[in-house]
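The structure appears right after this line, and notes come after that.
Note that one protein chain of the assembly has been removed; the remaining protein chains are unaltered in position.
Up next is chain A:
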Amino acid sequence: MLAVNGLSKVYTGRGRRVEAIGDLTFTVEGGSFVCVVGPSGCGKTTLLRCCAGLLPPTSGTVALSGAPVTGPPDGLAVVFQEYGRSLFPWLRVADNVDLPLRAAGVARAERRDLVTEALDAVGLGDAHQAYPWQLSGGMQQRVAIARAIAYQPRVLLMDEPFAAVDAQTRADLEDLIRSVWQRLGVTLVFVTHDIDEAVYLSQRVIMLTASPTRVADDLVIDLPAERDQLTTRSDPRFTELRGLVYAQIQKAKLEGRTR
């Protein structure tokens, strides 16, 4: 579904050459939930931007359902970490969710239904008329998620979407995103630096090395599909998987330092 092949990205400028991504190859099956984790500064965001068609890679390719990604592809949505900057402050919540649908030429009645459904799904059914800045950070990120849901993408990319919200809100949003994924059957690539979050959320964790980034390891998360914050996190298998990912990331960090 989403195929990353020999991807590399080198930033040049002011006489400095920074190899952000060394050589990345992996595929994400259609409809699966994959988390990408790596030490901080390992080019996770660069990878996501290349996948979204927002940044041209230096070499290698990204393909979505076989079609090479050269610009933002159809049927792909991104939820950014900076929710405060990805919502239009001059548009009300409902209009924020509605705008991509208007751009896609969806009929008015259908748009209204999609917007209502999406906002209900994230628990903001009563916030249609509010402005984003009248909401808390967690609620703003819910609006961004609702916008992605209403857009009905085949692939949803999320760039550390919960990094800037408090722990309690974060747990709620994690469960929200699990249920959204299960309901929509969307392919979900979720970038995070939080190992617990990666293991709790996904079916598969791709671990990256420090920059220049390669795939360090690829781990299937064989936890039951029904997850909740209490039982899943106290499951011995969860602790075990978490330990595996943690060890791998530590190793990647050390290698990054000695290089």
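Criterion: a contact is a pair of C-beta atoms (placed from the backbone, for glycine too) under 8 Å apart; a residue touches a chain by one contact, two chains touch by 3 or more; residues count from 1.
In the analysis below, contacts and distances are computed from a predicted model.
Look at the chain that isn't drawn here: its UniProt entry, checked against "3-isopropylmalate dehydratase small subunit", "Electron transfer flavoprotein subunit beta", "NADH-Ubiquinone oxidoreductase (Complex I), chain 5 N-terminus" or "ABC transporter permease", names it "ABC transporter permease". When the whole complex is considered, the residue among A:20, A:35 or A:52 that touches the unshown chain is A:52.
Checked against the full complex, the candidates A:21, A:50, A:77 or A:115 give a single residue touching the omitted chain, namely A:77.
Checked against the hidden chain, the listed residues A:33, A:151 or A:238 yield one contact partner: A:151. Looking at A:91, A:164, A:223 or A:244, the residue that reaches the missing chain in the full complex is A:91.
Along chain A, the points of touch with the absent chain fall at residues 49, 52-54, 71-72, 74, 76-78, 80, 82, 85-86, 88-91, 99-100, 102-104, 131, 133-134, 147, 151.
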